[in-house]
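Excluded from the complex is one protein chain; the other protein chains are retained at their positions.
Right after this comes chain A.
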């Protein structure tokens, strides 16, 4: 199977390790991975901040870049939700504005083929034990767009539970938002920070060494808060844990 990696602009620029982990993991599972170099950004930040018209050309570009692949895999719940949930809505809105079906027709092909990483592993590849080894105590934060947008359910937890050596600690208040929310973190910084602190305190109470999630944007916010509070915990993307093996452990 040949799939396209949609890494997202944030991961590409700030978290290349996550991208390398996805490549390593999928290759190990027998998947041929391609990274179309023309990819950039899905338009989520533009759309969510109220710039739908700026997001549209990015969505069209996304479709141009990815439409011919069998499947598109992304290690980001929120960018996955952007494509799957909001691209169809952008098409509907364009139609309602009397601009015809062109946008909807352009975006339609990529919508059903786009998978968040854990979804792809469990639903498409049908694996929960990916042969990973990670001897640490980990707590899992289900990010909002993964949880409520894509409905990832317990897929990430099942994957983590199958990791050799990993001890999974339940996170109190797991389903509460960490307070990132893209531009929300800037526009409502006080509330965002207060939410972040509560998330970190809850994570701390589990005694875990690592907080894991399926979206680096949330991890950036949580990790930045951890660093500021000098909490002895690390944020790690789930792809990096799943890519870690006894031969090649995650540093």
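As a convention for this text, a contact is a pair of C-beta atoms (placed from the backbone, for glycine too) under 8 Å apart; a residue touches a chain by one contact, two chains touch by 3 or more; residues count from 1.
Operating definition for what follows: contacts and distances are computed from a predicted model.
For the chain that does not appear here, its UniProt entry gives the protein name "LutB/LldF family L-lactate oxidation iron-sulfur protein", which is one of "ABC transporter permease", "LutB/LldF family L-lactate oxidation iron-sulfur protein", "Hydrogenase formation protein HypD" or "2-iminoacetate synthase ThiH".
For the options A:80, A:156 or A:181, the residue in contact with the chain missing from this view is A:181.
In the full complex, chain A contacts the hidden chain through residues 7, 9, 11-17, 19-20, 23-24, 27, 33, 35, 37-41, 43, 45-55, 57-58, 61, 89, 93, 96, 144-145, 148-149, 175-177, 179-197, 220-221, 223-225, 227-228, 251.
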